[in-house]
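Here's a structure for you.
Note that one protein chain of the assembly has been removed; the remaining protein chains are unaltered in position.
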Amino acid sequence: MRSDPKDYELVAPGSLQAAVGLLARSPGEWLPIAGGTDVMVQYAAGKLPSRKLVSIWNLAELRSIEVLANEIRLGAGCTYTNIREHGVIGREFPMLSSAARWTGGIANQNRGTLGGNIVNASPAADSLPALLAYDAELILISVRGERRLPYAGFHAGYKKTKLAPDELIRAVCLPRRFSGYVCHARKVGSRNAQAISKVCMAALGRVAGQTVEDVHIAVGSVAPVPLRLSETELMLRGKVINESLVSAAKKMAVAEIRPIDDIRSTAKYRAAVTGNLVAEFLNLLSADGKA
Amino acid sequence: MSSSGEDRSKSEISFTVNGEQKTVLAFPMERLLDVLRLQLGLTGAKEGCGEGECGSCSLLMDGTLVNSCLVPALQAQGASIVTIEGLDASAGSQRLQEAFLECGGAQCGICTPGMILAASHLLNKNPRPTLEEIKEGLSGNLCRCTGYLQIFEAIATAAGRETAASS
Partner (left out) sequence: MNHERIVGTAVPRKEGREKVTGKAVYVDDMVLPGMLYGATVRSQIPRGRIKKITFETSVAWSEFVIVSAKDIPGKNCIALIGDDQPCLASDSINHPEEPVLLLAHPDRHALRKAVDAVSIEYNPLPAIFTMEESERGSEIVWGTDNVFKTYLIQKGNVDDVWSRADYIIEGEYSTGAQEQLYIENNGMVAAYDAKQGITVWGSLQCPYYVHKALMALCDLPAEKVRVVQMETGGAFGGKEDYPSMIAGHAALLAMKSGKPVKIVYDRAEDMAATTKRHPSRTRHRTALSRDGKILGGEIEFTIDGGAYATLSSVVLSRGAIHAGGPYYWPSVRIRAKAVATNAPPHGAFRGFGGPQSIFAMERHMDRIAQVVGLSPVEIRRRNFLQPGQTTTTEQVVRELIDLGKLLDRAISVSEYQTKKQEFAIENGTGATKKGIGIAAFLHGAGFTGSGERYLSSVVGVEGCADGGVRILVSSTEFGQGTKTVLCQIAAEALGLRYEDVTIAQPDTTEVPNSGPTVASRTVMVVGKLVESAARGIHQTLKLSGMLGDSYSAEEFRAACQAYVAGHGQLRSWAQYDPPPDVFWDDEKYRGEAYAAYSWAVYIAEVSVDLTTYSVSVNDFVALQEVGRVLHPVLAIGQIVGGVAQGIGFALFEKVIWQQGRMQNNQMTNYIMPTSSDLPPIRVFFEELGNVHGAFGAKGIGELPMDGPAPAIVNAIEDALGVRFDSIPLMPEDIYDAITARSLRGEDEVASVIR
């Protein structure tokens, strides 16, 4: 343990209103902590920049999962376990379920939250490509009220987000319009469990025969932020899947990402695997069209 | 201590541990692991990595498996905590411990308390897990000695006896 607990303040407001009230009084000073699966790791390593923490674990307002007619609204404090165990999510957003299952071991799934994963803003976070692929929207809350914005574009740069210093993520909204889509999510890590991704992808699409009607491809760990491969998607829409299209998509995907060499992998490996995963997805899509 | 800058006061934090009500005086950001080990003398939870990777500090908090190295003490306020020391009580837990002994599930023993708590958490949710489910249930608990297979066997054995005992 490389931090001294006496140097840190931690408060636990009893309600969401009280929590945002605290943030509002001195914006940027308080670091929210939910299940601690990221914050406590930094703390133990002596690398936590903030000395004042506000616990938002156990705020009931952040823990609900509402199933509405058009969307599912997940409280930002939902844990991976909550996500894994939710039937509608499992049926309609299986890639988010899978991502929850891939994140850490059971104990970390019991504590890690979706909102935490988003604000921690690691490009390697497993759930984020799924949120991107499903066109998620975020509801942010502060004493100034709530605002709703698309999740795409929320990450402004490496470990940077559009969250204002006095705001919390209230909920994540997933539109219920992907039934009938082919989904393909894959995590490529250093081992089968408890691994930080070297590449991860969540992709969905719909074909009529062999013609791509709609396609969303999101990737993680291959750029400073999780990414939708929008140019590749644009190029694919309306085209007939064949070998040359797959090959073109691979190339375009690789051109859209900005992978790096780090202690976990190499840029060229990440690029190659991203291309392969895109190809794998398109082949599945094509197979679905033939079925 | 004087060199650490401003001292912040400790908080009274109350929770139940292994069925007993406890109130401790701790800094709110102290790790639950340290509070249990140093203040309450419950040393069954071990620190292996300090970053939630190895699972040696596993315990049950309100019935859920957590890594206690990642829980700030304040978040344990009002919680019901079960450590390996408190697991002895139930017949199911004893079956698990016996099975670990018989099948060779414990070698050096350092991961064993966490492993048994993870196993207990798994069996509470899923009394007859498949091998794949056992593997997944333990994937946050690292063991360097056994190669896991005898642990899987122990859990399957305990699950089998559990079912036999309850039918």
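Order of writing sets the labels: A and B. Residues in every chain begin at 1.
The rule we apply is simple: a residue touches a chain if its C-beta (ideal position, glycine included) is under 8 Å from a C-beta of that chain, and two chains touch if they have at least 3 such contacts.
All of these numbers come straight from a predicted model, not from anything done at the bench.
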| item | value |
| --- | --- |
| Contact list for the unshown chain, restricted to visible chains | A, B |
| Candidates A:11, A:24 or A:272 - the one touching the absent chain | A:272 |
| Candidates B:13, B:61 or B:103 - the one touching the absent chain | B:103 |
| Absent-chain contact - pick from B:17, B:65 or B:143 | B:143 |
| Full-complex contact with the absent chain, from B:24, B:54 or B:123 | B:54 |
| Touching residues on subunit A - with respect to the absent chain | 1-6, 45-46, 105, 186, 188, 190-196, 198-199, 263-266, 268-269, 272-273, 276-277, 280 |
| Subunit B, residues in touch with the chain not shown (by the definition above) | 1-4, 37-38, 43-51, 53-54, 56, 83-85, 88, 97, 100-113, 116, 134-136, 138-152 |
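Everything below uses one rule, namely that only the chains that are shown with their structure count from here on.
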| item | value |
| --- | --- |
| Chain centre separation (subunit A, subunit B; CA means) in Å | 29 |
| Of all residues in subunit A, those that touch subunit B in their complex | 1, 3-12, 33, 35-37, 40-41, 43-45, 53, 55, 57-58, 81, 101, 104-108, 110-111, 192-194 |
| Of all residues in subunit B, those that touch subunit A in their complex | 1, 4-5, 7-8, 26-31, 34, 50-53, 55, 58, 64-67, 69-72, 74-75, 77, 118, 121-122, 135-141 |
